[in-house]
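Only a single protein chain was left out; the remaining protein chains are all shown in position.
Coming up: chain A.
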């Protein structure tokens, strides 16, 4: 269960900052992630969690700071670059094209094609049925546009998309926010499986219990700044709550 953190980290974000106008959404934050590790990102609303991971996924370009992947400096200027480093993201806003069906969304940007170079809808639907059969066996709406899906169904499409393409680094921004208990359990199980495969996961969640159960370490943010990063084994729920609300590091760790 313990993660080996002696080698090179899978990802390292060093002293990353990004402002929107006058708002310092991310202010000199450094986090890292090792193979087979789940790092939870916690913080109040507007703390800067989504902005931080969007820098990693190429949606935003940082004003300052560096990203290293497998120890090497990585240039991530757009989502295509991030995909090249096998970074996959489940966005909080899900980022689905409502007018397209599940398969078209799952393969968006990476369509399977026939030998003639045309998109192979039948094969993509077959693959989608296969992976959805694993992630959400109740899913049936393969030929409807995703606008016809429930929030949870949409979420499972977004999760399937991130998992399908052999991610090395997976970013999950509140992946279980719209899921029922059964589907949430499925995601927890999935995270366990991906960990075993040596995939590193950043998990953003507001549910402290979830985080304590699933994560190896937690990084807490407040007002764009990193409060601290702790091993879940070393802290209690109350310590974490104190970090989120008061922005104070736990006594023991500070000592």
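Assume a contact is a pair of C-beta atoms (placed from the backbone, for glycine too) under 8 Å apart; a residue touches a chain by one contact, two chains touch by 3 or more; residues count from 1.
The rule is short, and it goes like this: contacts and distances are computed from a predicted model.
Hidden from the displayed complex is a chain whose UniProt protein name, among "Molybdopterin-dependent oxidoreductase-like protein", "Response regulator receiver domain-containing protein", "Xylose transport system permease protein XylH" or "Electron transfer flavoprotein small subunit", is "Xylose transport system permease protein XylH".
Within the set A:23, A:59, A:177 or A:212, the residue that contacts the chain not displayed is A:59. Interface note for the absent chain: among A:51, A:104, A:136 or A:219, the touching residue is A:104.
Take chain A: the residues that touch the chain left off the picture are 57, 59, 78-80, 83, 89, 91, 93-100, 104-105, 108-111, 113, 117-119, 121-123, 125-126, 140, 142.
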